[in-house]
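All protein chains but one are shown in place.
By letter and in written order, the chains are A and B; residue numbering begins at 1 in each of them.
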Amino acid sequence: MQYERIERGYMAYVEKGEKMMSTLTRFCAANDILNAQLSGIGAVKSIEIGAYDTEKKEYVRHVLPDVWELVSCQGNVVLKDGLPFIHAHVTLSDHDLNTKGGHLFEATVAAVGEFFLRREDSTALRELNPDVGLPCMCLEKTFQ
Amino acid sequence: MQYERIERGYMAYVEKGEKMMSTLTRFCAANDILNAQLSGIGAVKSIEIGAYDTEKKEYVRHVLPDVWELVSCQGNVVLKDGLPFIHAHVTLSDHDLNTKGGHLFEATVAAVGEFFLRREDSTALRELNPDVGLPCMCLEKTFQ
Partner (left out) sequence: MQYERIERGYMAYVEKGEKMMSTLTRFCAANDILNAQLSGIGAVKSIEIGAYDTEKKEYVRHVLPDVWELVSCQGNVVLKDGLPFIHAHVTLSDHDLNTKGGHLFEATVAAVGEFFLRREDSTALRELNPDVGLPCMCLEKTFQ
């Protein structure tokens, strides 16, 4: 992975053959990026992706082995169990412009992976919310 | 909704059962967020979504009652009739990774709604453009 410091964050170029989620997560840990906004585009393969079943409170998982355009990656980095954790959702497209989407577990860069990571000075962290069944954001204030 | 101040904006966690558009719009009004960039991910249900018919100059509307992953929400907050107005487009995905997308009118958070709101110091506002048929952005300068 190549990277460069920009205001409040980093441009990150995850290179061909690298796993984007584990590489970006290790990069966050190594650079004390505890809270951040993530966005990016690229082309990926060997994609582990899914959706959250709100009734069973577990993820449905699929694997897409082939190459797909990464037409949108959006997400955030928030501390979970003391370590930076990336929550990312993606939209993918194939050579016929068909799309798939979901919660991203992992993907290997097939051509390029071009990301922006914006660091936030925040106390945000994730803790298990039994009602949702997921580690949910805990933020400072409440608005009703 | 939970929130936390970050540089030039807010992390916003719209909680299960809350309507994302009305909650975020009320939050903007309460915090004098007149112009902003919005982005986020989550899982939503009871989704009112559509597309703009440029010939009839009206929105086509659909309702998706079930739970969908919110794989992308992008948009902006701009003053309209003196109040902050959110213009947001979304991509959704189901348990089989199928996607739908469009202009978002409203959606209820089904699991989590994780957003970034970046405040802008701008004079932008929306005024009806008869040629387009919509309240369109009016910005300071023109480039040709």
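Heads up, the rule we're going with is that a contact is a pair of C-beta atoms (placed from the backbone, for glycine too) under 8 Å apart; a residue touches a chain by one contact, two chains touch by 3 or more.
Everything numeric in this text was worked out from a predicted model, so none of it was measured.
Contact with the undisplayed chain is limited, among A:Ile6, A:Val63 or A:Leu83, to A:Ile6. Panel shows chain B; residues 8, 35, 37, 39, 49, 51-54, 60, 62, 64, 72, 74-76, 87-91, 99-103, 120-124, 131-134, 136-144 of it touch the chain omitted from the view. Where chain A meets the omitted chain, the residues involved are 1-7, 11-13, 16, 23, 26-27, 30, 39-41, 43, 67, 69-74, 91-99, 110-112, 114, 116.
Please note the rule applied: only the chains that are shown with their structure count from here on.
For this pair, chain A with chain B, the centres built from the Cα atoms lie 21 Å apart.
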